[in-house]
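Part of the complex only, each chain left as placed.
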Amino acid sequence: MRDIVEIGMGKTAQRGYHLDDIAIVPTRRTRDVDDVSTNWQLDAYKFGIPCVAHPSDAIMSPASAVALGRLGGLGVLNVEGLWTRYEDPRKQLEALAEAGDEENLTARLQQLYAAEPIKPELIAERVREMRALAGDGNVTVAVRVSPQHTLALAPVILDSGVDLLVIQGTIVSAEHVSTVDEPLNLKEFIADLDLPVIVGGCTNYQTALHLMRTGAAGVIVGIGADHLTTSDAVLGIRVPMASAIADAAAARRDYLDETGGRYVHLIADGDVHTSGDIAKALGCGADAVMLGAPLSLAEGMPGNGLWWHPSASHPKLPRGSIGLTAEPLGSLEQLLYGPATDPDGLLNLFGGLKRAMAKCGYRDLKEFQKVGLLLDN
Amino acid sequence: MRDIVEIGMGKTAQRGYHLDDIAIVPTRRTRDVDDVSTNWQLDAYKFGIPCVAHPSDAIMSPASAVALGRLGGLGVLNVEGLWTRYEDPRKQLEALAEAGDEENLTARLQQLYAAEPIKPELIAERVREMRALAGDGNVTVAVRVSPQHTLALAPVILDSGVDLLVIQGTIVSAEHVSTVDEPLNLKEFIADLDLPVIVGGCTNYQTALHLMRTGAAGVIVGIGADHLTTSDAVLGIRVPMASAIADAAAARRDYLDETGGRYVHLIADGDVHTSGDIAKALGCGADAVMLGAPLSLAEGMPGNGLWWHPSASHPKLPRGSIGLTAEPLGSLEQLLYGPATDPDGLLNLFGGLKRAMAKCGYRDLKEFQKVGLLLDN
Amino acid sequence: MRDIVEIGMGKTAQRGYHLDDIAIVPTRRTRDVDDVSTNWQLDAYKFGIPCVAHPSDAIMSPASAVALGRLGGLGVLNVEGLWTRYEDPRKQLEALAEAGDEENLTARLQQLYAAEPIKPELIAERVREMRALAGDGNVTVAVRVSPQHTLALAPVILDSGVDLLVIQGTIVSAEHVSTVDEPLNLKEFIADLDLPVIVGGCTNYQTALHLMRTGAAGVIVGIGADHLTTSDAVLGIRVPMASAIADAAAARRDYLDETGGRYVHLIADGDVHTSGDIAKALGCGADAVMLGAPLSLAEGMPGNGLWWHPSASHPKLPRGSIGLTAEPLGSLEQLLYGPATDPDGLLNLFGGLKRAMAKCGYRDLKEFQKVGLLLDN
C-alpha cells in the first residue's frame, strides 16, 4: 500500500521513493545480451538508444547535438541559451571553463546570460547549422524553448524547420495562471502544430495527465536534479524520481484508456547518473531518459568539462551550481557504448543498460518496464 | 495514520518528522510570481514578509531590529541580553568576534553575560532608541523577556511603550510548578495587558493549546534549533519541526472552534535555514518563521558574523555553541529579497518563498498552508 | 504496535530502537529545577545520583571508586582487573597512556592482563583500601566479578566485607550450559548471600526476567557499548538500548506481579554518553545508568585519559578498542554536577538530567520513567 503518513495531527504527507532507494531484481530467467534491443521510437522518429540530451549549453551545441543524433540519441539545443545570444559563444565558454573553480562562478554565469538578449535570427541560423551537419544521416533535429517564451519564439522556430519541439521549464503545468501576462495555452498551441512536442517537467500524476491531454508526444518527468541541484534548499521542492515516474506511468495508462490508445512517452529527467540509474528509471516506467551532467563527462563537450543546469543561470534565484564534473572519461561514443575501463557506471551507459536487461531476462524497453523492484530498508 | 511505535514491550513513542524529511509538492496549477503575496498581519501590525527575528544579541541590536522592521519584518530585542547589561556593548561584541574560533569561546560568552546584571533603566533607553530610529516608518517595536523575569521586568517594559511583547524561554508551559518562586501565571498576566503578546516556545499540541488559551496573539513553536544547537545531547530533547508545527496548527483549529473564531498565529522557531525551509514550515501550517542564524549572514550584524542562541550563554548548562556561521553574504535587504548570486537558498529568502508559492500555484500565505507534502523514504 | 518484520519468506526480525533514535518530550507542565530530585536507593544503600561506574580499570581504582561514592554515585572495582594482578599497577597504567595512539595498543593491553594472574590476597587488600579511604562517609563499597570466576573468588570477596557485589559478563544468562565446567547456578548462589547483588548484562525480556528470579537486587541491561565497541563486527550482536531497557522494564512489571511486589532495579549499560542519553535511558525505564567512557573524561582517572572496556583485553577475541577519549574536561565533580563550559552534554551530567526532568515537569526518577518519547522518522 502507498504510504500516506500523518506527520502531525490532521496533516499528511505521501512517501516518495528515489532511484537510489530502489534496485531492479533479476528473475528466474536470463537472456543473451545479443538478443536485447534498446531501440526507441517517438512519433515517426527512431533512435538506437532511449537517450535525450538535457538542453544545457554545457553539453549541447549544434555540433554536439548532431553528434549525439548520429550515435542514436536525441540532441536538443536550447534556443534561449548562449548559442542564440552570441554569434560565436565558444570564447565565452572557454573563458568560463578557464575561470574553473573560482569562487563566484555563479555570478559570472548569470552575467554571461544577462549580457546579451536572445536573437531570433540566430535561432534560424543554428537550426540551419544542425541540418547541414546532419546531412542525410538519420538525425532528428530538436530545440528547447521555455513556456514563457514559446509564443514569442514559436514563429521563428517553426519556420526554421525543426523535427521536434521541446517546451521545457523547471515546473510546467497545463494551467498557468497570470494576471500579468497572457499565459500560454498549451492545449491550443500544440493542437495547431504539425510536429511532435515534448513538454515538461512535471512531478506528479495529475500534472502528467493534464500535459498528456495537451496532445504532446512526450512528457518530461522530473526537474533535472543532478549533484549540483539546490531546488530543495531554495524552493523546498525535491522530486523522488522512482515515485514520480511510476505515477506518470499510471497517468499514461489512464490516458491510454480515455483516448482508446494514444501512447505518450515519458522522459525521466533527474537523478540519472549511471547505467544503473538508467535501468532503474526505465524499470519504473520511463520510455527514455534525459541526460545532462553524465554527458558533460565526454571529451569535446561545449562546456569543456563544466556542467550547469539551465536554472543555474537564473538572474535572481539560481537553483543549482556550476562546476567541474570530472576529467573527461572518453569520447561520447565510449560514454554511450563502451568499452568501460572504469567500473563506476559512467562509461558504456547503454551497454550497461543492455546487460541489466539481459540479466533480468527482458528483450526490449517496453517489456523491461515490468521488471521487479526492490526497496532498501 | 500517525505512527505510534512500540519501542519495547508496553513502551510507545510517536514518530516525529523534521523539515528535512519533507518537501512541498507542486500541483497541476502554476502561477505568475508577480501575483503572489507574502503579506502577514499580526493583530493590528502589518508586515511585508512573515519574518520574526530571533532575539539573540548576535543579530538584534536596536539598530538592526529597526532595520529589519523597515524591510518588512519584525525585529525583537532581548531585554535580558547585552544591550541592557552594558551601556554600549559594541566593544564587547567586537572583542568576542575577534576571539573568533578560539577554543573556550563558550566560557567567554558565559562570562560576558554573568559580568553585568540586567539594568532596568537601559531597557527604557533601548526602546526609546528604537522608536527614534523608526521615526514614522511602518516599524513595529518589540522586545523579548523570559518567563522567569517577566513579573520583575514587565513594569519597565510596558512603561517604555513597546508595540508587542515576546515572552520566550526554551520550553514554556502555561502551567509552571514551583515551590521556590511564585511562578508567572501567563493567563492572568496576558489578560491584563493592552498589547499583543507572542509566547513560547512549545513543542506539542497540548502545550500549544494551553498557551493559546492565555490570550496570546502568537505562539512560538520549537526551541530555536540551529546547526550549533545541542539540546539533544544535553537534555535529550529534540523537536521534529514538521510534526510540531502541524500539531500546533491542529491546536489552532480546535481553539478556533472553542472560541468561535479567535485565530492565534504560529511562529516556527527551529531548523529554518533556507528559503526552502521557510516554504516547508509555512506548508506545515506556520504563519511566520523566526530567523536566527540565517540573519547572522547579513553584513553589519551586531555579532559581526558570530552566531549564538540565547541558551548558549547559560551559566551552568549551555545548550548550544557560539561560532562563526560564514562570511557575510550580502546586505540584510539582499538576504531577504535578493538577487541571489549563490544557489544555496541563503540569499533571497523571501523571493525564494514567493517563487515556491508560485510554482505550487498559491496566492497568499494562508492559502499556501494547504500545499501538499511529500516525505522521503 | 511493535514491528515484527518479515525480512525474508518465513524469517522475521523484531525492530529495535537505539537511544539515538528517540528523544524525550516536554508536556504541558514545567517545573522548577530546584524542586527536582535525582536520589536513588538500591536495597539499603542511598545515592544522590543514579550513577554506577563501569568496572573498567580505565576509570576504577580504589581511590576513584571511593571518590565517586563521596560524590553520590556507586563506584565498582573489578576484582579481575589490574588492581588484583599487580601490587601497584600505576606504572603499568602510565606506560600504557604514554604508548598513547601507537598502533598495536590492543596487543599491549592483552599482554598486560595476560602477564599476571588474579591474586586473591590483593582482592582483600583492595577492599580494605577502599574502606579506609571511605572512612565514615556515606560510601558504598562494591566490586565486580565475572560469572566464570564467581565460585572461585566469592569466598575471598565475601570475607573482605564489600557492601554490594556486581556479577557481570558481556552476556549473562540464568541458564549457562557447559559440559566442560560446573557452571554457576546464579539462583542458588545469590539466595545464599547476605548482601545485595547486581547481575548482568542482558539484552531482552526473557533473560531479564530469569535474572530477576535469581534474587538479584539489580539487573544490568546492555553490554556496555561505547564508541570503541565492536561487538557487532565480531559477534553480530548489537543492543538497541531503548528497546532493551523498555523490554526489561516490562519484565520488572511482570516480576513485581508474580512476587507481589519485589522491585528489581535496572541499570542501563550502553550508549550512554551525555546527560541527554541519561535522560533517555531513564525515560525508557531504567533506574540508573552505568557510566564508563564518559567518566574517563574526568581529570585524574587511573587510565590517564585512555578508555577501554573490559572486553577489549580479551586474549583471543577482543570486542572493543582502547584509545584516548579526549582531553580531560574537568574534575569528576564538574563532570557530574557542572558548571559546564562546553555545550556537548559531557559536563554537568546530572545537572543536565535534572533540568531535563524539570522541563518535562517531573519531580523524581521513578515518576520520570513515564516521560513521553518521540521517535525520529
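Note that the chains are named A, B and C in the order they appear, and that numbering of residues resets to 1 at the start of each chain.
The criterion applied here is as follows: a residue touches a chain if its C-beta (ideal position, glycine included) is under 8 Å from a C-beta of that chain, and two chains touch if they have at least 3 such contacts.
None of the values given here were measured: they were computed from a predicted structure.
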With 3 of the identical chains shown in place, the whole complex in this structure file contains a total number of copies equal to 4
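Everything that follows uses one rule, which is that only the chains that are shown with their structure count from here on.
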How far is the middle of chain A from the middle of chain C, if each middle is the mean of its Cα atoms, in Å?
57
Can you check how far apart chain A and chain B are, centre to centre, with Cα atoms defining each centre and the answer in Å?
41
Residues of chain C that touch two or more other chains sit at none
If we count contacts the way the header does, which residues on chain B are in touch with chain A in the complex?
1-3, 17, 21-32, 34-35, 205, 242-247, 249-250, 253, 274-280, 283-285, 338-346, 348, 351-352, 355-356, 359, 361, 372-377
Touching chain B in the complex, chain A uses residues 3, 5-18, 21, 104, 106-107, 110, 170-181, 183, 202-204, 206-207, 210, 230-238, 240, 243, 312, 315-321, 375
